[in-house]
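Quick one: this structure, given as structure tokens, is what I'll be asking you about.
Take a look at chain A:
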Amino acid sequence: MMEPGLYHLLFISAALFFIGVFGFFTRRNLITMLMSIELVLNSVNLNFIAFNKYLWPNRLDGLFFSIFVIAIAAAEAAVAIAIIINLYRSHQSIDVENAEEMKF
Partner candidate 1 sequence: MNDFLILMKSELVITLILFVLLIIKVGTEMKNDRFLSLVQFLLLANFIAGFFFNEAGSLFGGLFTTNALMTFQKSILSLGVYLISLLFADWLKKSEHMPEFFILMLSALLGMFFMISSGSLLMFFLSLELSTIPVAAMANFDLEKKIASEASMKMILSSAFSSGILLFGISLIYGATGTISFTEMPALLDGSPLQILAFVFLFGAFAFKLSVVPFHLWTADVYEGAPIAVSSFLSVISKGSIAFILLTALYKVFGPMHNVWYNMLMILSIATMVIGNLFALRQQNMKRFLAYSSIAQVGFILVGLSGNSFEGISSVVYFVLIYTFSNLAAFGVAGVISQQTGKERIDDYKGLYQTNPFISWILALALFSLAGIPPTAGFFGKLFLITAGAAKGNYFFITMAALNLIVSLFYYLRVIRAVFMDKNEQPIEKINMHPSTKLGMIICGAGIVFVGLLSWIYDYIVALTV
Partner candidate 2 sequence: MNLISLIGLPLLTAVAILLMRNPQQVKWTALIGATLQFALAFALLFTFRNERAAGNEAQMLFELQYNWFPSLHISFHLGVDGISVAMILLTAFVVIAGVLVSWNVTKMTKEFYFLLILLSFGAYGFFISLDLFILFFFLEIAVIPKYLLIGIWGSGKKENAANKLALMLMGGSALVLVGLLGVYFGSPERTFDLISLSQLHIPITVQKICFPLLFVGFGVFTALFPFHTWVPDGHSSAPTAGSMFLAGISMKLGGYGCLRVATYMMPDGAKEYANIIIVLSTIAILYGAFATMMQKDLKYINAYSSVSHCGFVLLGIGMLTKTAMTGAVMQMVSHGLMTALFFAVIGMIYERTHTRQVNEMGGLLKVMPFITTVLFIVGLCSLGLPGLSGFVAEMTILMGSWQQPDTFHRVATIAACMSIVVTAVYILRAIGQTAMGPIKAEFSNLTDAAWNEKLAAVILIAGIIAIGIAPFWLNDLVSPAADIIMHKVAGK
């Protein structure tokens, strides 16, 4: 069994990225949209790791960066969930289409 190369990883991460974006565009449930964002972030992490491993193995920038990304993602998710919960309180739903009051 051959070992995966940079391009395999990049391909996967790109796929992840677009899956995430697609989910974000199409899903109506706010939580799901949040999860799709996580996909995007993870694709980024994958990028960092891959670049770090295959292109610039002698520095750890990528590695560290992905760690920080994970942390930030957690924080973001926390606040987002809180906001969504509050939204649920006021709207009695977490469907994004019910929160389109302000427009134009």
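Quick note on the criterion: contacts are C-beta pairs under 8 Å (C-beta built on N, C-alpha and C of every residue); 3 or more make two chains touch, one makes a residue touch a chain; residues count from 1.
Keep in mind how these were chosen: all candidates are chains of the complex that A comes from, given by their letters.
In this text, all values refer to a predicted model and were calculated from it rather than measured experimentally.
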Touching chain A in this complex, which is it: 1 or 2?
1
Contact set on chain A toward candidate 1 in their complex
17, 20-21, 24, 30, 33-34, 37, 40-41, 43-44, 47-48, 50-52, 55-56, 59, 61-62, 64-65, 68-69, 72, 75-76, 79-80, 82-84, 86-87, 89-91, 96, 99-103
